[in-house]
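Removed from the display is one protein chain of the complex; every other protein chain stays in position.
This part shows subunit A:
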Amino acid sequence: MVVREEAADCLLHALSDRTRRDIVRRCLVSEASVSRLAENYSMSFAAVQKHVAVLEQAGLVTKERSGREQLVRTDVEAVRQARAAIDQLEAVWRARVDRMSDLLKAEPLDEGNENDEREER
């Protein structure tokens, strides 16, 4: 029970700060390095790093090492949804291109357009 309350405190604490909420929002759109995040605030790199650590502890962001940088990403449904939406759109278009290709193969390869039934409205 004590452990649970500690976790809740951790989450509430993480979201209780304006800078931290802003970091969560920024890292939803795209991952950002701590140094890039720090450019947005009038505070030291170390202070931003501390904020990120609080968010990470609360499970609101993830940190990933990329070369010499630590990339911060908000890991919530919106990002997954966006990614899923693009993946789905890709699948839809790949299938459409296949069908287009099949239709074109069924046509003779010439300049003739006698099947033109364009509707003018």
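Following the convention adopted for this analysis, contacts are C-beta pairs under 8 Å (C-beta built on N, C-alpha and C of every residue); 3 or more make two chains touch, one makes a residue touch a chain; residues count from 1.
What we mean here is this: contacts and distances are computed from a predicted model.
For the omitted chain of this complex, the UniProt record lists the protein as "SRPBCC domain-containing protein", which is one of "ABC transporter permease", "SRPBCC domain-containing protein", "Spore germination protein" or "Putative DNA modification/repair radical SAM protein". Check A:30, A:44 or A:66 against the missing chain and you find that the one touching it is A:30. Of the candidate positions A:44, A:66 or A:101, contact with the unshown chain belongs to A:101. In the full complex, subunit A touches the hidden chain at residues 4-5, 7-8, 11-12, 15, 24-25, 28-30, 60, 74, 76-79, 81-83, 85-87, 89-90, 93-101, 103-105, 107, 109-111, 113, 115-119, 121.
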